[in-house]
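For this depiction, one protein chain was excluded, whereas all remaining protein chains were kept in their positions.
For subunit A:
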Amino acid sequence: MITLTGVRKDYNSDVVIGPVDLKIPKGGVTALVGPNGAGKSTLLTMAGRLLGLDSGVIEIAGYDVARTDSKDLAKIVSILRQENHFVTRLTVRQLVAFGRFPHSKGRLTADDEEVVSRAIDFLGLGDLEDRYLDQLSGGQRQRAYVAMVLSQDTEYILLDEPLNNLDMRHSVQMMQHLRRAAEELERTIVIVLHDINFAGHYADRICAVKDGAAVEFGTPDEILTDEVLTRVFDTPVTVIEGPKGPLAVYY
């Protein structure tokens, strides 16, 4: 479980995130949705201890992220931000192997190699593992990053807009991979999504964030309604019954 209690981040007198109280249960995929600048990424980044809190407490699996040693936390939670530009020329396999760093400190054992191989296969990157990242397409590179956090073998995985810059096919593939990771590997995945329909279809739970506050939390059926979405996104939204479940129409 990820518990946020009275979490606050003050950017300046105008922009304040929080105070947020939120409980994200263990297991499944939880999507954070909301308008731009609502604070979704900020909350996720704070949970992943990449950003400090101004007040409040975030606990993951009972560990206070602000107090727990970063080394230990790296075995419990992994976080991937949306922008990853590396000047370092690494192969896919080398990158994924860095996910093992918390466990092996860089000197990989045979077990580590095995975990790395499995993570690569899980995301269908077997044929590309010796390619350099700069030789891959955007979708392949994104998969390589996710493979890296998977090989970190943490119970909790936080992903900040992993569908950013992906086309339709790659977005769907990525969400399918993440669903499988949640189901087959029993990971708890928290993900910031822009597309409410992706969240509706692939997430188990949706948390709507608006103006720095978690305003709604529930199953896709509870969140995907005209009233809730119109209120959260400040734009008229109609939810219709699509061929594969509810579909938000906002144009």
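Some notes on this structure:
One rule holds in what follows: a residue touches a chain if its C-beta (ideal position, glycine included) is under 8 Å from a C-beta of that chain, and two chains touch if they have at least 3 such contacts; residues count from 1.
Operating definition for what follows: contacts and distances are computed from a predicted model.
Missing chain, UniProt protein name: "Iron ABC transporter permease", from among "MoxR-like ATPase", "PadR family transcriptional regulator", "Iron ABC transporter permease" or "Cytochrome c-type biogenesis protein CcmE".
Among A:13, A:36 or A:70, only A:70 touches the chain that is left out of the view.
Check A:118, A:170 or A:194 against the missing chain and you find that the one touching it is A:118. Note that of A:9, A:40 or A:93, the residue touching the chain absent from this view is A:93. Residues touching the missing chain, restricted to subunit A, are 48-50, 69-75, 78-81, 84, 86-91, 93-94, 97-99, 101-102, 105-108, 113, 115-119, 121-122, 129-130, 132, 134, 149, 152, 184-185 (touch as defined at the top).
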